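A single protein chain has been omitted; all remaining protein chains appear in their positions.
The block that comes next holds chain A.
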């Protein structure tokens, strides 16, 4: 079973990060999940479910019992894609805990500088929990990268007047629904952490800070 390490690179434990990290734990299991570079303030404000995984204050080079040669960084600018065989070569898979920009600002370079082997997950940026989920499918379930079902840039509708477009790649799940006219239809929906829709709605109530 591969182990997953997320290096927390944001300046606080934001609600968005909490939802994504909780989702990751539910996908891979708390014994396979490590969080590194957590400041004291973050550790204090983390909810209990997150503390059940391995939480470290140190940065990823100094994690106890982790040999840098066994670590593979998932980096959008790597030259090689992730393959199922990489699950045998590497024991730990490292992700930047970044709330990303569009177009991406390449904040992963902070981790790239540390000299790990790297692989990419495709050309479109993913949210951190999607990246962990895709990596799990590739290295644990041995599904090739291009056979995972994706949905790019989904639009989430809150009402007839309001919607939010997320410019990232998500894993798609097919669901059977019954439309208003009573016929069965199968639709593809992005897999997002539970509670994300409410958070997206709340984000529109924020004002800008300078």
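Heads up, the rule we're going with is that a contact is a pair of C-beta atoms (placed from the backbone, for glycine too) under 8 Å apart; a residue touches a chain by one contact, two chains touch by 3 or more; residues count from 1.
Assume contacts and distances are computed from a predicted model.
Visitor: There's a gap in the complex where one chain should be. From "40S ribosomal protein S3", "Vacuolar protein sorting-associated protein 29", "Transmembrane channel-like protein" or "Rho guanine nucleotide exchange factor 38", what does UniProt name that chain?
Guide: From the choices "40S ribosomal protein S3", "Vacuolar protein sorting-associated protein 29", "Transmembrane channel-like protein" or "Rho guanine nucleotide exchange factor 38", the unshown chain carries the UniProt name "40S ribosomal protein S3".
Visitor: Touching the absent chain in the whole complex: find that residue among A:49, A:85, A:162 or A:198.
Guide: Answer from the full complex: A:162 touches the omitted chain.
Visitor: Touching the hidden chain in the full complex, which residues of chain A are there? Just list them.
Guide: So the residues of chain A touching the unseen chain are 10, 12, 14-16, 99-102, 105, 127, 155, 161-168, 200, 203-210.
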